[in-house]
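One structure coming up, written as structure tokens, with questions to follow.
Every protein chain but one is kept in place in this view of the complex.
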Amino acid sequence: MAAIGVDGVTVLGVLGEANRMGERERETVVRSAVEVARGRMSVIVGVSHPGTRATIELGAMADALGADALMVAPSAEPVPSEARVAEYFGRVCAGVSLPVVLQDHPASTGVHMSVPTIARIVADNPGIACVKAEAVPSAAKIEALSAALARPVPMLTGLGALYGQFDLEKGSSGYNTGFAFPEVLQAHLAAWRSGNRALARRIWAHFLPLIVFEQQPGVAVRKEILRRRGLIASAAVRHPGAGLGAGSAAQLTDLLEFTMPGVDIGRPVDVAAIVGA
Amino acid sequence: MAAIGVDGVTVLGVLGEANRMGERERETVVRSAVEVARGRMSVIVGVSHPGTRATIELGAMADALGADALMVAPSAEPVPSEARVAEYFGRVCAGVSLPVVLQDHPASTGVHMSVPTIARIVADNPGIACVKAEAVPSAAKIEALSAALARPVPMLTGLGALYGQFDLEKGSSGYNTGFAFPEVLQAHLAAWRSGNRALARRIWAHFLPLIVFEQQPGVAVRKEILRRRGLIASAAVRHPGAGLGAGSAAQLTDLLEFTMPGVDIGRPVDVAAIVGA
Amino acid sequence: MAAIGVDGVTVLGVLGEANRMGERERETVVRSAVEVARGRMSVIVGVSHPGTRATIELGAMADALGADALMVAPSAEPVPSEARVAEYFGRVCAGVSLPVVLQDHPASTGVHMSVPTIARIVADNPGIACVKAEAVPSAAKIEALSAALARPVPMLTGLGALYGQFDLEKGSSGYNTGFAFPEVLQAHLAAWRSGNRALARRIWAHFLPLIVFEQQPGVAVRKEILRRRGLIASAAVRHPGAGLGAGSAAQLTDLLEFTMPGVDIGRPVDVAAIVGA
Partner (left out) sequence: MAAIGVDGVTVLGVLGEANRMGERERETVVRSAVEVARGRMSVIVGVSHPGTRATIELGAMADALGADALMVAPSAEPVPSEARVAEYFGRVCAGVSLPVVLQDHPASTGVHMSVPTIARIVADNPGIACVKAEAVPSAAKIEALSAALARPVPMLTGLGALYGQFDLEKGSSGYNTGFAFPEVLQAHLAAWRSGNRALARRIWAHFLPLIVFEQQPGVAVRKEILRRRGLIASAAVRHPGAGLGAGSAAQLTDLLEFTMPGVDIGRPVDVAAIVGA
């Protein structure tokens, strides 16, 4: 990530394997990330927890370990209440020193935050530095939030980049999501920002089959690609998560060859060359 | 549909607007479909109902109206039981005369059917003519079912074609899903069946941005495309379903132009020409 | 029901077997209820439907068949929205002539309505005649609604009477729920209204073991009691609903004997005598 010049990374997000780790192991992940990143890119740490105080404590831990920002999503309660969710963010923001990424991802949290609720949370808490917009349809929600936010904050694209192009069109500031070829997302964003919209579309469309394949439930595909890229030593998925079957691994091989014929994925890929720009 | 020569159509499926119609209106839909289709293509009718007897009655209604097959998915019960689900299919198959498409779509039903359960239902009920495989990851499930079914039945691809290419690779027999350009799915399938796998991949990949856009929650995008194609007079979505905002409609315009520049979508599109084959 | 002098009955509610019936059979239920009730008690008909227009059509059908009121609950949508729920009630109330019971039962609908949302719906729609308060904790919600409603409407107790005493203490106007001994609920309410709070508590507490037993998931216990009371000929539960096992039937026998030793349940029971009042 540092080698390709990303702005930052998020560790302990919801769709990796953070939920299968104990707290000590999570601390090891944060420590490693900070150590490697220091001076080159920001490290955002996921600290969502069903307890408000525990969220704050995890935030303090991340802070002490050198993190640059926190990612926080609300937890489902027996009796849902948007007012309580707003309270949760208020207390967390008051209790931590680092800037907070408000994550809106109902598919994993079971919590639906309306546009007015998010707008109110952002207005009331200067500590909210950013919204990670993962409530489908995400582009429409980004558009609605853009109109509703009294204080503009960046809105970032997640969901494995599945709606990346559509989100950018409606005001997303960039990516904050898992995809095993982050240089593709970088190139997509760069093309978009440079005003070359046709190229941006071409890049995203070209890699979309891989994006679709990778965003299937579980993290097995992503880990296998990272392994093939030489970035991790093992693609083993933590139990009881499902690993990648032989059939799916063979599909991945075909798909990579279709998407990037003859390309050495062991190094950053040349996106422009691949899409023929 | 008849004009482009599809094998059949499904009406009253789960992700259209059947759930917003009363039974009399549903009968009108079936009657219209049968009348138009007669002699040119099969009509499959969705008849899933939380009551076993009511499912059978809806099946008899569809049969009386001239349908060719039924599509049936199980309903969630307070205490889930795969044995009870098997019983449900057993009774339904015994109670209807038409062949049955077993629909496996946990995202809408909340019912997860294991591979052994589906295999047992297919083995025990000759009336099951087909499985609509919509449990993610669908390609892996199709692969597992292929190995597990004692009696081979076609497995069809749904989920708005999102995983169409991957499903075909693992044994899907074709499409049974909503997409506003069915000629694309036809061309994809034809290329695959002819052994031209490279072309098949190209077709699917080319249209994937549109597939992704259209499969977002709700039916608003699909209806709007059908309207623009001149196939329906109004894209109004039945309340309380969400309609298409102006922003999303503009995105659709851009996306169609990106996918099929200059193409008249008012008639069947020339897929080979579009993908440059 | 008429013989014991209840004010009204609800047919086609959510926790009976309405969801297993087709529309024609539902009409038969309404027709029968109206015919039997005419002149002696009101008939409320459940007409909730995922489609707004279909809800209105079911309401018109109930009206045409002679019903006195409608019971309406919202349906879950892919993207939850309290504003849309309010719209739903607005359109339904505008489209029907009969008074409407707003049913707040998240356990079956998956829709959580906040107190301000319900207050707004009641304020905006004179057709809302009553709220059936089935969101736990129900007594606290009734208390909050009482304070929030600009226009007071009766609030009725459901959930199989599980929280009946607590609801009355906070402002419930009475029962609108399934329990196989409605005379007990009548007696409870009468004692409460007469100001004899000690007696009211005694009645409710005395029958609470039976209330708890009967409110378990499914309708099998209730049907079996009604059968034993001679009120229905068969306790068969519609498939795929679960029937009552032999073990549970034996428990029921013991429980009835414990609750009402020696009492003939084939006729209205003498609640005062049973609780020793």
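Chains here go by letter, A, B and C, matching the order in which they are written, and residues are numbered from 1 within each.
One rule holds in what follows: a contact is a pair of C-beta atoms (placed from the backbone, for glycine too) under 8 Å apart; a residue touches a chain by one contact, two chains touch by 3 or more.
Source: prediction; values computed, not measured.
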{"item": "Touch partners, limited to displayed chains, of the chain removed from view", "value": "A, B, C"}
{"item": "Sole residue of C:Ala83, C:Val212 or C:Ala273 that reaches the chain not shown, by the stated touch rule", "value": "C:Val212"}
{"item": "Chain not shown: contacting residue from A:Ile4, A:Met21 or A:Ala272", "value": "A:Met21"}
{"item": "Among A:Pro126, A:Pro152 or A:Pro217, the residue in touch with the chain that has been omitted", "value": "A:Pro217"}
{"item": "Touching residues (missing chain, whole complex) on subunit A", "value": "17, 19-25, 49-54, 57-58, 74-75, 77-79, 84-85, 87-88, 91, 217-218, 238-242"}
{"item": "Sites on subunit B contacted by the missing partner chain, in the whole complex", "value": "78-83, 112, 114, 135-137"}
{"item": "Hidden partner chain, residues of subunit C it touches", "value": "136-137, 139-140, 143, 162-163, 165-166, 169-170, 201, 204-206, 208-209, 212-213, 216-218, 245, 247-248, 251, 254, 258"}
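Here is the rule we go by: only the chains that are shown with their structure count from here on.
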{"item": "Most central chain, judged by mean C-alpha position against the global CA mean", "value": "B"}
{"item": "Angle, in degrees to the nearest 5, of the Cα rotation that carries subunit A onto subunit C", "value": "180"}
{"item": "Computed distance of Cα centres, subunit C from subunit B, in Å", "value": "38"}
{"item": "For subunit A paired with subunit C, centre-to-centre distance based on mean C-alpha positions, whole Å", "value": "46"}
{"item": "Centroid distance [mean C-alpha coordinates] between subunit B and subunit A, Å", "value": "31"}
{"item": "Numbers and ranges of subunit C residues touching at least 2 other chains", "value": "78-79"}
